[in-house]
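With one protein chain withheld, the remaining protein chains of the complex are depicted in position.
Note that the chains take the letters A, B and C in the order they are written out, and that residue 1 is the start of every chain.
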Amino acid sequence: MSATRFTYLGPEGTFTEAALRTLPEAATRELVPSVSVQAALDAVRNGEAAAALVPIENSVEGGITSTLDELVAGEPLMIYREVLLSIAFALLVRPGTKLSDIKTVTAHPAAQTQVRNWLKANLPDAVWESAASNADGARLVQEGRYDAAFAGEFAAATYGLEPLVSEIHDMENAQTRFVLVGRPARPSAPTGADKTSVVIWLGDDHPGALLELLQEFAVRGVNLMLIHSRPTGAGLGNYCFAVDAEGHIADRRVGEALMGLKRICPNVRFLGSYPRAGVEAAEVLPLRAGTSDQDFVAAFDWLARCQDGRA
Amino acid sequence: MSATRFTYLGPEGTFTEAALRTLPEAATRELVPSVSVQAALDAVRNGEAAAALVPIENSVEGGITSTLDELVAGEPLMIYREVLLSIAFALLVRPGTKLSDIKTVTAHPAAQTQVRNWLKANLPDAVWESAASNADGARLVQEGRYDAAFAGEFAAATYGLEPLVSEIHDMENAQTRFVLVGRPARPSAPTGADKTSVVIWLGDDHPGALLELLQEFAVRGVNLMLIHSRPTGAGLGNYCFAVDAEGHIADRRVGEALMGLKRICPNVRFLGSYPRAGVEAAEVLPLRAGTSDQDFVAAFDWLARCQDGRA
Amino acid sequence: MSATRFTYLGPEGTFTEAALRTLPEAATRELVPSVSVQAALDAVRNGEAAAALVPIENSVEGGITSTLDELVAGEPLMIYREVLLSIAFALLVRPGTKLSDIKTVTAHPAAQTQVRNWLKANLPDAVWESAASNADGARLVQEGRYDAAFAGEFAAATYGLEPLVSEIHDMENAQTRFVLVGRPARPSAPTGADKTSVVIWLGDDHPGALLELLQEFAVRGVNLMLIHSRPTGAGLGNYCFAVDAEGHIADRRVGEALMGLKRICPNVRFLGSYPRAGVEAAEVLPLRAGTSDQDFVAAFDWLARCQDGRA
Partner (left out) sequence: MSATRFTYLGPEGTFTEAALRTLPEAATRELVPSVSVQAALDAVRNGEAAAALVPIENSVEGGITSTLDELVAGEPLMIYREVLLSIAFALLVRPGTKLSDIKTVTAHPAAQTQVRNWLKANLPDAVWESAASNADGARLVQEGRYDAAFAGEFAAATYGLEPLVSEIHDMENAQTRFVLVGRPARPSAPTGADKTSVVIWLGDDHPGALLELLQEFAVRGVNLMLIHSRPTGAGLGNYCFAVDAEGHIADRRVGEALMGLKRICPNVRFLGSYPRAGVEAAEVLPLRAGTSDQDFVAAFDWLARCQDGRA
């Protein structure tokens, strides 16, 4: 049943599945792979799954456009959690294979940017064959089609393989960020280290509109963490912006900034407020003076006194 | 009794008295001159007068510092009305005096900027003698000390004089703005053509503070009409700013801007929201898109829906 | 030879080739397809081609990340022209094929967003097979592998096919923007309707940096047309921004804005100033007051006079 099922960008053995398994709320769920981001989010929209974990940003590709475009358009969805996963590959082989036995290697094309240097240094003569996913590459090694696959080490067990080499990553700091997406509901309570995601459409004929958008955040001391442009479908040069801001919609400064955007922009879609992965409340940058909830409440009280002639 | 008494910057026969008499609410009051702006406002503070009319800005001197400083410091007062008066002088003489009889003229020194050219052209040999006020000059002519006084034409009757020449004003557009000041109370309801006055103190050591102050207004589409710096008394270079903004404290955009200032500035003093003199609601500049009360209410409702997962 | 050869994102019969053939300067060149954007730009970098035409933005996908990433990183390249092409598909078949004969259709996956509705209405039972490019799909139809291919109508002749249906496009206004890229050289002279492309890196730890970037343009009255974030490779959340601005580097306001960015940003890469496709000088928005070259020259002269004590 949907209430107990989470889906993720499959197949089994992908980094997305590994990311999902780090979430405590996934422990008691049935975890079901989907064939694409679109399929995963459709399963949420039509009630087949309570939530879906999908990649939204990685340090090589940037924003994952298929995920962003699904969140921007269609029936609204909301983000409830994010997961960060460091991306390191293992070279998976059938038991008994030695490095010198390897003539062919496979993986998803995106993996190439992370293993190219390692390959050149260690397997300069191996032939690269692209696979539909890293997990699928592992399956093809299991079937004997190729000699070795680059995949997450956790995929070895699923496909009866063993890691010959671990921790392969040409670039330091390679990470992917995943989000747990569900149907709209009340966001979880603020933790003190939160993030708010929105999509903002700008009016068409207004050169300074992006600047005004940023000022709505800046004047309330809300820091932006990310901004991605996505086409609106209304023709070349028409973009909306997916924005991640520090703080929670329940924080007054964030709420006021969102209302400001709602007033001046043709459309704003709220994508959720959720805890920042890997950041404790104590590590969050101090608020700019005058932007705490207490400051907002005190200013509101003062305004009421002014309006009553008691200030 | 105080409830029925209004005071004004005297003596009788000043432009301030003339301005006060243009106000309907003055018709049923006892009107009492005060010897200075400070005395007039003290009479309000200690309950001897219900309100005081004092000049706050003129097109020659700019902000009237004695009035601004009284409003900035001391026990809080509030502005309830403003009056604009075109400043034109009459040359007042004792009945029977001809232009060729005039050897000495008098008026308050501030009048000189407005009659200098006229004097040069018409009475090049007359000797100027300063008076404590234009009305006082008229009194001295009545007493025979001088031959003619520059004053408002309305002062003639008070001092038994007659206007020999009227409408003397070297500069076109010479106007003085007066404000009716009382003890703090609930402002009158918005008229659609309102003005809000505040005094804003900036933090000492922050070079961009004035820019941030202006942005609190700009981001909510609130136009500024006036900004005057006044020393805070904390030493050279320490200023607060008296600001007039378009709109009423009951307008959401103005209220939110004021709360923003209250949060980021060490101190804000609300000086009142009141109808703009000489401006009808229909003449007010159209609001920037997204800043009407309806826009604020709609954005607030949207935020509530987002917080409930219903957007 | 490189001096006479232009390359483009192939194979033959792609929209990119069609776009390239609209350029007068291509008429006298040898036009050679490349297998990928990277291959096309590498051919320019190593001198095998004088220039390459590659897609940079389309109204469905947004910024073409492979092109942006090539321009952002590696040996610098410059944009000299842009071309806009409306994207409409023809259904290409072997001569004699009727609509009712079609059981399988093929095209590049990106074409699906443009033909999905048409397929549902006209060939609801046809099976979709993905091809490596639209032109490659046409080749596979020629070889008899599939019954029909969606491709540009101009591809029919190349592959001995004929268009059974023309002007298929689910979305109105579907366009792709292509850029002609070469090695760095002096930009062509301003036309009055120009565009300047830059890549801007922000400092890492500065929340307001994007706002400051935009203000460098805004304060000089330079309108932005596009902003795309691309990962820098330094880890999740580290982005640079590809920006298109109105105007030419030879325009003073643009030059001053670029210098401002160069001063406050860790890195700025100039990608070129070139004529805007489809826009005449007469159609360009009027400049903000005070931002013409004459205004800059007059202000410079004034400053010199001030410095000499002659203002």
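Operating definition for what follows: a contact is a pair of C-beta atoms (placed from the backbone, for glycine too) under 8 Å apart; a residue touches a chain by one contact, two chains touch by 3 or more.
What you see is a predicted model, and the numbers here were worked out from it, not measured in a lab.
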item	value
Shown chains touched by the chain that is not drawn here	B, C
Residue in contact with the excluded chain [from C:A27, C:A121 or C:A289]	C:A289
Given B:L99, B:M171, B:A281 or B:A304, the one touching the chain that is not displayed	B:M171
Residue touching the undisplayed chain, where the options are B:D42, B:E57, B:E153 or B:D194	B:E57
On chain B, residues whose C-beta touches the chain left out of the figure	57-63, 65, 84, 171-177, 207-208, 210-211, 214-215, 218, 223-231, 233-239, 246, 285
On chain C, residues whose C-beta touches the chain left out of the figure	76, 78, 184-187, 212, 215-216, 219-220, 249-250, 255-256, 258-260, 262-264, 268-270, 289-291, 295-296, 298-300, 302-303, 306-311
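By definition in this document, only the chains that are shown with their structure count from here on.
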item	value
Contact graph of the chains (line, ring, star, complete, other)	line
Rotational angle, Cα trace of chain A fitted to chain C, multiple of 5°	180
Approximate Å spacing (C-alpha centroids) for the pair chain A, chain C	27
Centre distance in Å when chain B and chain C are each reduced to the mean of their C-alpha atoms	59
Residues of chain B whose C-beta touches two or more other chains	none
